[in-house]
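Left out: one protein chain. Kept in place: all the others.
Take a look at subunit A:
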Amino acid sequence: MVSVINTVDTSHEDMIHDAQMDYYGTRLATCSSDRSVKIFDVKNGGQILVADLRGHEGPVWQVAWAHPMYGNILASCSYDRKVIIWKEENGTWDKMYEYTGHDSSVNSVCWGPYDFGLILACGSSDGAISLVTCSGDQQWDIKKISNAHTIGCNAVSWAPSVVPGSLIDQPSGQKPNFIKRFVSGGCDNLVKLWKEEDGQWKEDQKLEAHSDWVRDVGWAPSIGLPTSTIASCSQDGRVFIWTCDDPSGNTWTAKLLHKFNDVVWHVSWSVTGNILAVSGGDNKLTHCSQAVIENKNLF
């Protein structure tokens, strides 16, 4: 059951491309083809424009909130090939960092789990994925995976830092060795998994099932169950759910969740990871409940 509880009139002058709530669900960031990023205070059903961020020279595709422990930080990416990281200081939003290392439209930005520090993954139409890490006071460290997806990367999404299965097998005492991992989708119809080894990013897995551009990927939040889950959606109208029960993370099985008649633009997991919101070309939203996802185990 979905009931609208608040309607925010963004006054964007062109198409809206992304809208994301902050960690607490009290602030809304939107971005648009009008080259602006706006932040609204939406608590208690209200709508107060907090900031209208100008700096991009092209349509802004995505926005992403960093974990609040680092402050109020928002990243935005644009067709102008730039990624801008904005930060609120004393109630004013300002550019914190501008990353211009891509040669084409930057289509997706996603902050890593807060355990890894302030780290941002950016996927671009130039086929590369950049990992931008804040390594200190205004120092930013860049790692670039060139040609991650031929003719373009459309989406990136981080794996949760919770070790799969931690709910069941309590690691006794010592801090488990977290591996930074994320998933990406691109115009080569592939879903790829990446992981960091000895400070280097390596392709871990290549998942093939889509027959057209992968428009979005979403790594489901983990609640400590042994299964890792990824959703991917594509131009071909298909939404796949990928799961891996294997602790080494090598065996992924795909299950076709649904085939839509139109392009599927976006997938989004609920915070608890049991509902997936799928937005397609006809903006018909579909939710798949945990029940559906559980069926994959039979698969």
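Convention: contacts are C-beta pairs under 8 Å (C-beta built on N, C-alpha and C of every residue); 3 or more make two chains touch, one makes a residue touch a chain; residues count from 1.
One rule holds in what follows: contacts and distances are computed from a predicted model.
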Considering the UniProt annotation of the chain absent from this complex, which name among "Trafficking protein particle complex subunit 10", "Phospholipid-transporting ATPase", "Mitochondrial import inner membrane translocase subunit" or "Protein transport protein Sec31A" applies?
"Protein transport protein Sec31A"
By the contact criterion defined above, which parts of subunit A meet the unshown chain? Give residue numbers in ascending order.
1-21, 23-26, 28, 30, 32-33, 42-44, 58-59, 61, 67-69, 71-72, 79, 88, 91, 103-105, 107, 114-115, 125-127, 147, 150-152, 161-163, 166-167, 170-176, 178, 187-190, 211-213, 223-225, 236, 263, 265-266, 268-272, 274-275, 277-281, 283, 285, 287, 289
